[in-house]
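Yeah, one chain of the complex is gone here, protein chain that is, but the others are all in their spots.
The first chain written gets the first letter, and so on, giving A, B and C; residue counts start at 1 in each chain.
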């Protein structure tokens, strides 16, 4: 092609692209590789939040900010610096810490995003879920499934702090968020720990239980999680054991959109690096150690929280026996047949040590 | 029709029926109502076996009969008098008591019928299921699912007696029985109570668990069953609470063909009569009371066993707090969409008091 | 043991067995191998019924026997000589031929056993199922699922004959038979071939369809079956192709208890012998050939029916292109995790040629 005709062609092409744009269309071929890279290219960055800093800010919030309708909750959310200012821990997960002072309560509402609470500190508070007041103590997991009414009450004279995990970023991306404030500040309580007594057995369920319900048990006690992890570690010969919290009526993940797990790490041995589709938020319930996430080494201790992006290589090493609570996207991805994982043969090279602020 | 032609017609009809029979055919119209009555007409009769009598015979068997290949087990089976001499508790359920003396063992084998063991007396024995030695104590339920290798060993210096429940009559009716003796008298033991440690949590399961397996947990402890029943009774306001033993990986019945339940009855109040398709075998784990089954009143106490035929009206009344272990056909019937049940408005009239032999 | 004490022992044992029997108990150890043989030992025998004989008896029945309430249907059932006089084709399957004369009708009723009709001869009749009048023509399969009201009407001036398949022996064994005559001789018809128009698409279903229904499509047309078999044979390189009739809303067997299949055999090649748990009734829709069933060679032609017991080795060879319609227990056995099958390496030795009566 002569240079004249090359110029002609370019001019025609320019006109073409302008016409395409003017009609609200776009060529795929100029952006195929951006849209479909070989592997996930998450904006989420490996990141860590120190407990002492989070905790101090929670207390300051407790003094400075009251809990009111509209604001609804005194919550500080993890805001991943890779996400351009969004209040999300990862591209798909909300992670946050909620502070409820002595005697305080947070008003009743419901929303289509599903939520979990994992208790860090304090006891004597409860979350009421559709009328069932679920007592909360450290290490307990409490569910507030999609569209269940819920409010929180601290009946003790000490503050409570817990971790809030939600599928909110995904539900927002799906344009599926619904929210409704309860007409009253607090729901009527029809019983305490009802679901726990009713369906909380060890591989037994009430003969009358209805299996179609999308959720059943609302609270999982730390003493049970602890005992099951101990038993599982005795059994396996791995440096770690991981439990999945499930709906006892179905054996499926406790929430359809949010996986909850607890991992116990033995001291010293390093876990084999694994990649999996979907991001994770880790909350250190107890212990001390390091994790390497896509080459970034993060040092953690009790109360810290950190995140792994989708498809990041992740490995852990505990300096003392440690328990990591995790939320992730796995149940959602499995339901959509989009989950995959890969075990790596070699430990990662550390290319950066994370400096917490 | 004149009488001559009526006779002709009858003669022709007789010839016709003879020809039909000669060709291995049968008319339906002469037997429609027998084949398809309005409601089930089970041959199984309401019946009861007294514990002291069964127990004494078990001990005599222990002295007189050794356990050998071929015979395989020292087991006395409930033989319902309605079933024409068959060794079955009901038309579809096998119920029996097994006696294992101090130090004795019963050889390893496997079979397509699924079995459960519910421990009546003694401890220090174990059932090894596919290499997993499951310890047995009173009130524990141990599964030996279809086609799993299993053998029993009494490591104590006291005899053990347990109840054996099997789906055998149904598997025989389906021409689906397979049996294989293990090459060795006892299997190699690869661990003790492995499934219990590995999958026995309270609504948590190992992240690595494989859901496709038709069974998972092999043993259900009495202390857990007891605690769950107590919690459930606190919750409900019924005179009884019933737990179903489930596969924690799926929330479905522990075995696909055999339902296992435990019912706790409060003292004094009578349960509302219920009919359900499928028969049941009840084993009184503790307590005292009466049941009315299709008008027959059966008085029971600890250790007794009794049966209800399909579609029989059943109601219970405990004279002291009681726990009834039950096996039934419900999971099988539900999988085939043949289950139904009906609650009756009125207590039954008692037409007979059962006299145990 | 001295002979005196041996005699003593025997005497004591005799007393023991007598006491056991008196208390409605039975020892297992004397009958273990009978109850649990290594492989199924069905009473059902390989057997064949010739069409011309069946057809002639159907016609005689048409002249001699009217269809009335109580008898309900003019049906001749296959009575397997191995089953001691029961009117069952196999231990678990009912197979029969139904004859409906010109203008005749068979009264409306419903029952918990599920049924299928496979049309042999005639057209212009219909089966009304829960108000949906399903037209019937040769090769069509019509379902009357468990507890659906159904009646038959022959609107033509020619007789109709079809094959009736039911799960009745199993439902009887499970003590789960319910039967109810309709208050009227015939149900009100709310439409013709409604299910066919509504859910009979090719991998499309109405967006409004309710998936919880245990059944959906009620009629499967021969022209579709024929076309699908032809396409499947083109695809595979096997001497046979087998289609399973399914519920289009779930992809599962058309009835939960009864498998329906159509097998097309190419001329000449012999199929590889296969054993499977559960029995089968074969109806030759067209063609000629032989089958070998546990060493018995049965020669068949259009209209003949024959049966295979559970776990029998089965192989077929068509002398001309042939279509075999089959009912079996497979969906039921699969739901109970009792199904298994085995392919044999060698063709069977023929030990007997079946002589039809």
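In the analysis below, contacts are C-beta pairs under 8 Å (C-beta built on N, C-alpha and C of every residue); 3 or more make two chains touch, one makes a residue touch a chain.
Computed from a predicted model, the values in this text were never measured in an experiment.
A.B. asks: Of the chains that are displayed, which are in contact with the missing one across the whole complex?
C.D. replies: For the complete complex, the undisplayed chain touches A, C.
A.B. asks: Which one touches the absent chain: A:193, A:242 or A:257?
C.D. replies: Checking each option in A:193, A:242 or A:257, the one touching the absent chain turns out to be A:257.
A.B. asks: Which of A:250, A:291, A:310 or A:326 touches the chain that is not shown?
C.D. replies: A:310
A.B. asks: Which candidate, A:70, A:84 or A:183, sits in contact with the chain we can't see?
C.D. replies: Missing-chain contact among the listed residues: A:70.
A.B. asks: Which one touches the absent chain: A:170, A:242 or A:317?
C.D. replies: The one listed residue touching the chain not shown is A:170.
A.B. asks: What chain A residues would touch the chain not displayed?
C.D. replies: 9, 12-13, 16, 19-20, 22-33, 35-42, 44, 47, 49, 53-54, 57, 60-61, 64-65, 67-68, 70-81, 87, 91-92, 96, 111-113, 146, 168, 170-180, 214, 256-257, 277-279, 309-311, 329, 332-333, 335-338, 340, 357
A.B. asks: Can you list where chain C touches the absent chain?
C.D. replies: So the residues of chain C touching the unseen chain are 191, 194, 196-209, 211, 217, 220-221, 224-225, 227-228, 231-232, 234-236, 241-251, 254, 261-262.
Everything that follows uses one rule, which is that only the chains that are shown with their structure count from here on.
A.B. asks: Along touching chains only, what is the step distance from chain A to chain C?
C.D. replies: 2
A.B. asks: When the mean CA coordinate of each chain is compared with the mean CA coordinate of the whole protein, which chain is closest?
C.D. replies: B
A.B. asks: From the mean C-alpha coordinate of chain A to that of chain C, what's the distance rounded to whole Å?
C.D. replies: That pair's centroid distance is 53 Å.
A.B. asks: Averaging only over C-alpha atoms, locate the centres of chain B and chain C and give their separation in whole Å.
C.D. replies: Whole-Å distance between the two chain centres: 29.
A.B. asks: Would you mind pulling out the distance in Å between where the CA atoms of chain A average out and where those of chain B do?
C.D. replies: That gives a centre separation of 44 Å.
A.B. asks: For chain A, what residues touch not just one other chain but two or more?
C.D. replies: Residues: none.
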